[in-house]
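This is the structure I have questions about; it appears just below.
Heads up, one of the protein chains got dropped from this complex, but the rest are sitting where they should.
Residue numbering begins at 1 within each chain, and the chains themselves are lettered A and B in the order written.
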Amino acid sequence: MTFMTSQASRHVLRLGLLSGGFILFAGVIGMIAAFHEREVVDDFISLGQTLLLAAPFVTSYVAAARLSEAGQEPRMALAGGFVIGALTALPTIVLLLFNSEEYRNLLYASLRLLPFVAASFLAWKSHAQGNETRQVAATWLTAALLIGIVAFGFALIFEVKGDLRGVLVNVDRDWVAVVTFDHRRELWTGIGLLLAASAGAGLAGAVMRILPDIPRRALLYGLGITLLVGAFGETVRLVLQENVDRDTLREIFRRDTLRQNAAATLFIVSALAGFLWALFGRRAQDEFAALDNSRRHRIRNLGMLLFAALLLALPWLIGRTLSDVAVTIGLFVLMGLGLNIAIGLAGLLDLGYVTNYAVGAYILAALTSIGPLGLFKGTFTFWMVIPIALLAAMFAGFIFAVPVLRMRGDYLAIATLGFGEIIGKLALSDWLKPLIGGAQGVQNIPKPFLFATELKNPEQLYYIVLVACLVTLFVSIRLNNSRAGRQWMAIREDEDVATAMGIDTARAKLLAFTLSAATGGVAGAIFAAKVGTVFPNSFTVFISINVLSLIIVGGIASNPGIVVGAVVLIGMPELLREFSDFRFLMYGALLILMMINRPQGFIPSKLVMHEVQAGVKPKLSAGD
Amino acid sequence: MKKALLLFTSLSLLFAFSLPAMADGHCMDALGCVEVGSDDPIVIGALLTVSGATSFYGEDSRGGIEIAIDARDGMLLGREIELVVEDSLCSAEGGQATAQRAAADESIVGLIGTTCSGAAQGAMPIISEAGMLMISPSNTSPRLTNDDVDAGGTYYPGYFRTAHNDLFQGAMGARFAIEVLGAETVATIHDGDPYTEGLAVVMADTFAEMGGEVVFQGAVAKGDTDMTAILTEIAASGPDVVYFPVFTPESEFIATQARNTPGLEDAKLIVSDGSFSSTFAGNVGAAAVGIHMTSPYVVGEDYDGFLMTWDDMFGGAPPSGFHAHAYDAANILMDAVEMVAEEHDGSLMIGRQALRDAIAAVEDYAGLTGTLTCQDESPYRGDCATGSALAVYEITEAEVDGAWPPAVVWDMSMSMDMMDEG
Partner (left out) sequence: MFRNRSGEFSWVDFTIDVLRVLIVLAVVVGAWNTLSSGRISLAQWVNLLAAGLAQGSIYALIALGYTLVYGILLMINFAHGEVFMAGAFSAFFLAEALNRTGFLNEQPLLAILLLIMFAGLVSMTVAVLVERIAYRPLRGSPRLVPLITAIGASFFLQYAFRGLYGSNFKAYPQLQALQGALQIGEFNIPITQIFVFSSALVLMLGLHWLVERTRIGKAMRAVSENKEVARLMGIDIDWVILFTFGVGGFLAGAAGVINGLFRPQGVNFYMGFIPGIKAFTAAVLGGIGNIPGAMLGGLFLGVIEAIGPNLVLAGLGIPGANQLKDVIAFTMLVLVLIFRPQGILGERLSETKA
């Protein structure tokens, strides 16, 4: 007979409330209701419901793992899972009650009571720490007053408004319907269902963790892949559309929704695959490791070859829509590779990269447009302008670099941010309107031609971007091992030492900024030709932030990292349209979580890894 | 050149689509058909701005579309109506990306959108080539319906709009200022948005053409809250009328601060439908009294009913001024589908060219935003709002205290040389 230790139960309590808070938050900001509009499996479960159940499931799974590590018995883990599930539903249930007309007075009463309870709790804590009575009393008074102002303020707001929805716009019918599983009218039935479903999901999570390794992995694979395919239904449908006939597609998907039969089949197949992998996967890995070097190389080369073939064939495999996404991703990869020269190699934090993008786009627009703003109407072709855009962006990079050569760190970041903003405002201005169209932009930019073929489809543009990325990749790898590359690295490590070593830091930094700008110009020019019009509002600080973030998220100074970063930050929001309302929210959360848990990025570069690890280079770090 | 290109593409498209169409036997449409199976829904696409700082324009239109669908109980020709909303952002590239996606979805019968004119310029080449059509509730840029490339036009077949071309509204502002307010001098302000910039320029040009003097043409930036500097500059040039067709909240800042600017106490203020929302007068406060607004006729019992439905479905009032246009756009599209669709073995065949033709032929359509007639004559094609349904409103004390909408004080039929307009 064992009981949960108080530490373990506190852990369960905390995790449960955390997941409950998450579900409450997701509901209040409208995420659950919005996700409910996307069905993961037709007529069976929506993305909103998946979210509602995934939170207790995952939390319990994690908690069960911790509990068994702490030597608790399996049934304790089950109990913990159940409790976590119930706790997850709790905050939502409270809000449901507050929201119903019947129990609304409960809301006002709790808001009025809150300051006293919270203050007493804090005072009790202060007392427990052994503080004097006077101090405890002071704590109570301050806390009661401060919390009181906020709580009474909100109570007043809600009372005058008469309901929650006047303030919290997403606490509406849709939300109530989802969390009560369509029992909006019978509130208590709905609450019961929510509690049961949530506790059930919690229990299931714990059960899953307790299962023996092989069936667990099989189930997790099955569940995970089915849900993923269901959630990304549109993307999967678009890929399948290119490769299977229409009737088969209709068997699998109802529009973008996975049909039940297909989902069940998918679940069984992927569970089976998971089962086999769990059984034989390790052995295959071991065998691969046991191979001699030359054969391993051969297998690796084969893999690389396959990858190259995949890159070449990609537009045919994924179709037009996804090719369009791929082109956008490619443009950002191009910019990422460029900015990486400044940030990753030379350590220059440039927040105004959009400048180069804008220069490239406007140069192409002005030179090739056949509309009233085109300077040469038809004289210049896309291919002639690309090198011009490249040189123009390099020139711009050079010009803007000169005044900031003496700056370091944050100051450099701020100054370049300022440049970016200035360029954006100037592009928009009436002042430059006769030249670049002001707010109305430049229209009628022709598409590139290749041997009399108009390259207007994303499938065709894809290859232009691919070639540009490969060339840039090649150059950047060569740069990395060049004299300039070593100079940059020296500057990145320590500018003073670099100067002392006789490096002309001004020249090296200038070179870094100039080269870094080049790909921005090319990306801008391709972008302008792709879209066919150039508007100033395409060139905002968000471009700079996007490029910077994808480098950081992928892994600074890591070329594969940049590709992964671009796919995650640029591609994912394009692929999940239900996320569009929340794309920036999740983007923000992703940046925070990445920085806390994996600051070196998804695919860290071996070169700089030691730099990003905490405490190794105190000189560069904040807060010390 | 461009026209030849268009002709060529449409011809080749015609050719490409006619082959399977012949083979199929059912679809005789030049651009192909949307085939809706017996238990498939009828899918309407919407390319709207639903994220970012201007997302409320998109939400406004989306509400209008949803109400239009709801008014038919979500059914059309015995099938469910499914609305697919894509986020076209407010940029050309956003419009292009979502257009690619919509074009790849063969089940979409037609599109409502985009929110911003820039997005439409990115989207239309693709939508047009795919044989689809798009009706915009809020694009007003004259370019979009102008098929003369040398004049900067970017018209593509398949484009329509229920929003009124800037040319109508800007000209109306100028006429009203001269004919009714007796203004001799005007100052215009835009906020760097292509829509407001376009309106300000059209107004100033018309005003000058009609013999008035444009004493100041300036701009503020989106996000500005302090308008003292520009208002002082305007006061220094002493105009009779200040025309600022900018969006809220910048228009609210200008309106409030203009009254406190010495030298502008007596200047008449005119705003456009970018500010025509139920909260404008209340937000501006006492300073709003006497402001004139140019906006479509969105009044009457139908509109009151619409607003009640809105409050019932989404709570509160619509966040911006294009919901009624979206409602009309959705209805025009659905009516056209009803008209064109043909039943074959339980499936519906909806010809894409037939659908375009049906909408281009819309005449004297009684919508929430007035009587709509779609133009189909070069150089202007696809404009369904005729401008005759625009009016000038004047804000009084009652609106500041929450009444809405204000009374109409003038419309184009009262203009002295209405006949010139054609």
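The criterion applied here is as follows: a residue touches a chain if its C-beta (ideal position, glycine included) is under 8 Å from a C-beta of that chain, and two chains touch if they have at least 3 such contacts.
Owing to the predicted nature of the structure, the values given are computational and were not obtained by experimental measurement.
From the options A:N131, A:N170, A:T265 or A:Q460, the residue with contact to the unseen chain in the full assembly is A:N170. Between the chain not shown and the residues A:L106, A:L317, A:I477 or A:M595, the one that touches is A:M595. When the omitted chain is restored, the residue from A:I388, A:I414 or A:L575 that touches it is A:I414. The residue from B:S107, B:T185 or B:T256 that touches the chain not shown here is B:T256.
For chain A, the residues in touch with the chain missing from this view are 25, 28-31, 146, 149-150, 153, 156-157, 159-161, 167-170, 349, 402-411, 413-415, 418-419, 421-422, 425-426, 428-431, 433, 496, 506, 545, 548-549, 552, 556, 582, 584-585, 587-592, 595-596, 599, 611-612, 614-615, 617-624. Mapped onto chain B, contacts with the missing chain fall at residues 53, 55-56, 59, 192, 217-221, 223-226, 228-230, 232-233, 235-237, 248-250, 252-253, 256, 260-263, 279, 282-286, 316, 319.
Rule of thumb we're sticking to: only the chains that are shown with their structure count from here on.
Centre-to-centre spacing of chain A and chain B amounts to 34 Å, using the average Cα coordinate of each chain. By the touch criterion given at the top, residues 1-2, 41, 43, 50-52, 55, 82, 85-87, 90-93, 96-97, 100-101, 103-104, 107, 118, 121-122, 125, 141, 143, 149-152, 154, 190, 192-194, 196-198, 217-219, 221, 315 of chain B touch chain A in their complex. For chain A in complex with chain B, the touching residues are 165-166, 169, 172, 238, 241, 255, 319-321, 324-325, 328, 370-373, 425, 428-430, 438-441, 443-444, 456, 458, 527, 530-538, 574, 577, 580-581, 583-584.
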